[in-house]
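As you look at this complex, bear in mind that one protein chain is not there, while each of the others sits in place.
Think of it as A and B in the order they're written, each chain with its own count starting at 1.
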Amino acid sequence: MTLPATSFDWVRQLVHRESAIVLAPGKEYLVEARLLPIARSMGLPDVGQLVDSVRTRPSPESTRKIVEALTTNETSWFRDGDPFTALSSTVLPSLLSARGPAERLHIWSAACSSGQEPYTIAMLLEDALPNASTRVAITATDLSREMVERTRAGRFSQLEVNRGLPAAMLVRHFTRAGTEWEVAPSLRRMVTASECNLAAPLPRMGPFDVVYLRNVLIYFDLPTKQAILRRVRALMRPDGWLFLGAAETTLGVDDSWERVVVGRSSAYRPLKGN
Amino acid sequence: MRALVIDDSRAMRRIVSAALEGFGYETRQAGHGREALDVLQEGYGPDLCTIDWNMPVMDGLQFVSAVRANPAWRTVTLMMVTSESEQSQIVRALAAGAHEYVIKPFTADALRDKLALLGMLPQEAVL
Partner (left out) sequence: MTLAPARAGRQVITALIDEVTVESIATEAWIALVGEDEVLVPLAGDLPAETLSAWVDVVGPWTGSVVLTTGRQTAADLTRALLREAAPELLDHEDVVDAFGEIANVVGGNVKASLPGPSTLGLPQVGAAPAVRNPEDVCRLGVLWRGQPLVVSVQGALPPLPSPHTPNENPHQNGASL
């Protein structure tokens, strides 16, 4: 059941292209261990056949699964914290002054993975607003049912809470449960998680004041990127804010957005009249 | 930037030092809190101390309290790196004056993320 060298090279190139992460030679074992569950879930006996299958019939969904399985240790809380700093320093005050005191803010974490992003947003809001759970609703979506369920559960391993979560926030917003850490019920109440495929027509949601769509567009070709941005825009308030991953932009993809600098981060806002 | 790595296990001192050096730190090591205080007193001015909790002679919590009691050392960032992992222990360490807390086991990525939170990554590390 050893992985053929050509399959390993294909995976290495894919991961490097999509995430800029280099898999060193000799990491065949890691590729096998991480990708075998995906192969099994697709009814394939081994990783070699998984690679063959994806090579002959490429799909963003399987590509993303493979890349994520090999880069999961990149999931951290405030790493690349600028889009979160921008939320509490600029975006939130501006939205609060623009909206009525009884109006709820709607925030969408559009590729929530195992839940670090929506709960990071929830923690920031709870620390910034006296009545966050009634003022804010966070919608968390992911393509993967497993990730949606993990987000709903709100439980994280010790290795996961070690990744870029300030210790003061850990003890304030989590409780140790056995070997895991569980987010506070008040945060869980703020977050609603569901499955959603961004590459297909979107369900009725929103309208959203803030959308986090980070490290998603990189997996798609240009027409799909354009379609996703168009659909996301249709679910946003006219004065809403969109955050993309550090390596992503709307520039050259969809010109109906205005890029604004917020602190050390960039956000995109719908251009009027488009 | 300079770091003082305090742990009674020399394997752990090597692991933490190697990670910090990879981020661009210059490091020194101490095997317990008393030895670490001696290093500070002789004038080695670290920007960062990484501190194990359970050590002979003087434990990490006593070391944190001693550093916090001396105004001359108030600019040093104190980061616990320990297998003590109850919520109540983390609260105790933060109350004593530790700035951050890394639970063992940890990866070099976890150290890097915590240093990034503290604004204490001398150079952007390559993955």
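FYI, a residue touches a chain if its C-beta (ideal position, glycine included) is under 8 Å from a C-beta of that chain, and two chains touch if they have at least 3 such contacts.
Fair warning: this is a prediction, and the values are worked out from it, not measured in the lab.
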Given the contact definition stated above, which residue among A:A5, A:A33, A:A200 or A:L251 touches the chain not shown here?
A:A33
Sites on chain B contacted by the missing partner chain, in the whole complex:
8-12, 14-15, 18, 54-56, 82-86, 88-89, 104-107, 110
On chain A, what residues meet the omitted chain?
27, 29-30, 33, 73, 157-159, 176, 178-179
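Basically, only the chains that are shown with their structure count from here on.
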So the centre of each chain is just the mean of its C-alpha atoms; given that, what is the distance between chain A and chain B in Å?
32
In the complex, chain B touches chain A at residues 85-87, 90-91, 94, 98, 100-103, 105-107, 109-110, 113-114, 116-117, 127
Please name which positions on chain A make contact with chain B in the complex.
20-22, 73-74, 76-79, 81, 158-159, 161-164, 166-168, 170-171, 174-176
